[in-house]
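One structure is given below, encoded as structure tokens.
Of the protein chains in this complex, all but one are displayed in their positions.
Should a chain be cited, it is by its letter among A, B and C, assigned in written order, with residues numbered from 1 in that chain.
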Amino acid sequence: MNARHTQFDVDRVRADFPILGREVYGKPLVYLDNAASAQKPLVVLERMTSFASQEFANVHRGVHFLSARATDAYEGARARVQAFLNARDTSEIVFTKGGTEAINLVAASFVAPILKPGDEIVLTVMEHHSNIVPWHLLRERHGAVLKWVDVGDDGSLDLNALEAAIGPRTRFLAITHMSNVLGTITPLEKIVALAHAKGVSVLADGCQGAVHEAVDVQALDIDFYVITGHKLYGPTGIGALYAKSAHLERMRPYQGGGEMIREVTRDSVTYADPPARFEAGTPPIIEAVGLARALEYLTALDRAAAHAHEQALYQQAREAVREFNWLRVIGDAPQKGAILSFECDGMHAHDIATILDRQGVAVRAGHHCAQVLMDRFGTVSTTRASFAFYNTMAEVDALVGALAKAREVLG
Amino acid sequence: MNARHTQFDVDRVRADFPILGREVYGKPLVYLDNAASAQKPLVVLERMTSFASQEFANVHRGVHFLSARATDAYEGARARVQAFLNARDTSEIVFTKGGTEAINLVAASFVAPILKPGDEIVLTVMEHHSNIVPWHLLRERHGAVLKWVDVGDDGSLDLNALEAAIGPRTRFLAITHMSNVLGTITPLEKIVALAHAKGVSVLADGCQGAVHEAVDVQALDIDFYVITGHKLYGPTGIGALYAKSAHLERMRPYQGGGEMIREVTRDSVTYADPPARFEAGTPPIIEAVGLARALEYLTALDRAAAHAHEQALYQQAREAVREFNWLRVIGDAPQKGAILSFECDGMHAHDIATILDRQGVAVRAGHHCAQVLMDRFGTVSTTRASFAFYNTMAEVDALVGALAKAREVLG
Amino acid sequence: MEDTLRELYQEVILDHSRHPRHFGSIADATHVAEGHNPLCGDRVKIYLKLAPTGAIEDIRFEGKGCAISQASASLMTDIVLGRSLEEAKQLMGGFLHLVKGEEVGQTLQPEDREQLDVMAGVSAFPMRVKCATLAWHTMNSALEGGAAVKSE
Partner (left out) sequence: MEDTLRELYQEVILDHSRHPRHFGSIADATHVAEGHNPLCGDRVKIYLKLAPTGAIEDIRFEGKGCAISQASASLMTDIVLGRSLEEAKQLMGGFLHLVKGEEVGQTLQPEDREQLDVMAGVSAFPMRVKCATLAWHTMNSALEGGAAVKSE
């Protein structure tokens, strides 16, 4: 057996994703921008279409057949997310429009009300802007102080620094499960234990982590865990927040509107129980159904084999670029997902991405919504190739070859 | 020509909506719950599928082909909404997850910062909870005072009362363009002039209005106008806020996250210009593309004929129920859209809806997220049939027949 | 007209809903709770007076609602009056099985089953189960000293 083969039948899964068969500029598409957004299997799109064209109505409060069907589908999607994260109860799953909104919700409804000026929120330097700016808003508006935990030169989290950062005024810890630039996976179980020992609640930004790692929120004992649909091979416009019941129960509403109330009068309003309290307005119904189908698809894969395949892709790429002495990889932590970020001598990430693009290879170039991390590594942008289970070893070769050509043109 | 025919070729448009051909409980579906959510033409679902399966990537900041394609599609959708509302510039259109979010955004980013305790926000009693609860949140959190404008017994807006309600402490007027219960259409142009004369900015909740009326935000000179995709024959998970540039420029961010920043450091953050400033995180890309397709579909119809057809459906139903002396229509304003709400002696709305449902007729029963209005009319719930251009005169007959049967069973 | 509809809205039900038994309040109630069905805005308020023995000495209800919720409340007050706390809870369990279309088994005594059976038609209307259970959940909440509940 060829060493470059894995147990995972990648050809079979590729057939599920029509876009992977397309060409760009007359060259086969090599889609290595999965960390920005993943492609969607046809079954997800078909499910959304069949739902919207045969079973759709607005959910809740409806007596009629389609409304009941749609409500079942929507609440069934909630149960699917619950199972995916192993939450105790469906009421612990709040649907949002994405990962960003979920973090904003926690910042506004859980953290802001307990915050006194000077209270601290602990973050790491490798957070995505979506797990930074909501906390900056609390800094600007409520006087919160942001405390930053550094990563080592290889991009791994400094646990001692994390522990040291949590002080008597720390009210919250918000940390990524997996960096979208470095690939670093954080040891959430240890982190949660450490924070809880000091009475601090923890939010994990799982927008990347949940894509690559199995998540068990009960085993982690984590307070909040955030996912986003479009990176999980699902639709845009949908994400979810897991939160412990005890937290949700005492959290104040986020947005106001239909469905999240118990009773409204001219002078007063009382709010519904969770999760409805946090789902104002008509929810992303079709998108929730699509996300559920995506999770079903994902769960039906041999996830261990898929994971091993992704790791093999990454290792292959990592080894190959060692030969480029003009290329510096950023992010070499022992525990990391299949993301390869790098800088090249005298070649700007943007120029590299353009040259790769013309060869069919889609990568991302820029700060990746992680400017604090760029600062940490003394740069403003990197080129990033991020792998999904549907990528192939041949695509890794295409990437490496395209990089060599970029060097030829720009070097 | 039969008096019951209109110029509008309803059979042709019905063919565009697969769900309208389905049965429930072995009876043809008669979908009269359009005000809760409209059905979607197949072209919308097909466009979403083709986009997601052939052109999808995350938008902005991407150099590669698919990202450029997706960005063009997303920004093209913005231009489509701009044209639909006749906004001056695309930057005046902010995509949101729905109408509810758009109103919350204005409450949090425009109104809250200018509010002193005791300042007043003027609303009407016929607002949807989505245009009430965001203001209640400002009452609870910022000491705003809500002032209510009544409607007459026929459900028409009392313009004198509106004018009287706007006093020296009034900071904002939030008003529906069309009531989702009464059908009442408000004279926005007059209302805006009246409010502006007193220096008060106006938000119109167009979640229903934009579906039935042509909207020209420049002609109205309105400050904010809100639409939601799923009622406009588009997908769930998408809506839009129109706001005058001058307002958006000085509004503070709503949610924090990727894409809405200019620069992030550990200690500071600066924000992007509108509309990006208000679109934190990965936007509902596929949904925006779907909404654009829905607006294209809608624009391609003869909207005047479609409107006349809806009105004919409504009139037919309105006339027919006059024979039921046990039925009281709520909402008989001279200017009203195709919504028929009613109460029946000794028959609860919920029971009626159940009996109608078993005959294939889907209507809504309950408070319709308008409890303040229910109070005004001394009830807790109504039954509501709401018409779309794809409904038929035969469906009106089915409704009327089903109501007679409900009387038989419950009466 | 469909049989399932006739079964849901049979005469007994309509009669209970139009002429509810034990409608009203109890001035010296020992337990009170208010229930709310967010689906349709229906409300019910249950007043209970427990005897020192723990038996339900008096029970009344107030509220407005659909035929199903009114009839269910009326039937409930009829059947639990004079029962012990345990019996009332047992009845509730059996009733929930009944309206959800689940196996009732031994959870209801034959004569109770017979009396409650008029509500069995609800099981064909999943969206209406909440209407039927509102009064029972509210009574349960009153007995457990809870405040306002909404029907599950």
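Rule of thumb we're sticking to: a contact is a pair of C-beta atoms (placed from the backbone, for glycine too) under 8 Å apart; a residue touches a chain by one contact, two chains touch by 3 or more.
Because the structure is a prediction, the values reported are computed rather than measured.
S.K.: Over the full complex, note down every shown chain the hidden chain is touching.
M.R.: Counting the whole assembly, the omitted chain is in touch with A, B.
S.K.: Out of B:15, B:42 or B:68, point to the residue that touches the absent chain in the complete complex.
M.R.: Candidates B:15, B:42 or B:68; residue touching the omitted chain: B:68.
S.K.: Which one, A:11, A:323 or A:408, makes contact with the chain that was left out?
M.R.: A:408
S.K.: Touch as defined at the start, partner being the missing chain; which of A:104, A:170, A:371 or A:386 qualifies?
M.R.: A:371
S.K.: Just the residue numbers, please: which parts of subunit B touch the chain that's not shown?
M.R.: 60-63, 67-68, 262-263, 272-273
S.K.: Which subunit A residues touch the hidden chain?
M.R.: 25, 346, 348-351, 354-355, 358, 365-367, 371, 374, 380-381, 405, 408-410
Going forward, only the chains that are shown with their structure count from here on.
S.K.: What are the two chains with the most C-beta pairs touching?
M.R.: Chains joined by the most C-beta contact pairs: A-B.
S.K.: What is the chain whose Cα centre is as far as it gets from that of subunit A?
M.R.: Between subunit A and the rest, the longest centre separation is with C.
S.K.: Round to the nearest whole Å and give the separation of the Cα centres of subunit A and subunit C.
M.R.: Here the centre of subunit C sits 46 Å away from the centre of subunit A.
S.K.: Would you kindly tell me how far, in whole Å, the mean C-alpha position of subunit B lies from that of subunit A?
M.R.: Once rounded, the distance between the two centres reads 31 Å.
S.K.: Quick check: what residues of subunit C touch more than one other chain, meaning two or more?
M.R.: 39-40, 127-128
S.K.: Check each residue of subunit B and list the ones that touch at least two other chains.
M.R.: Answer for subunit B, listing residues that touch two or more other chains: 25, 350, 354, 365-366, 371.
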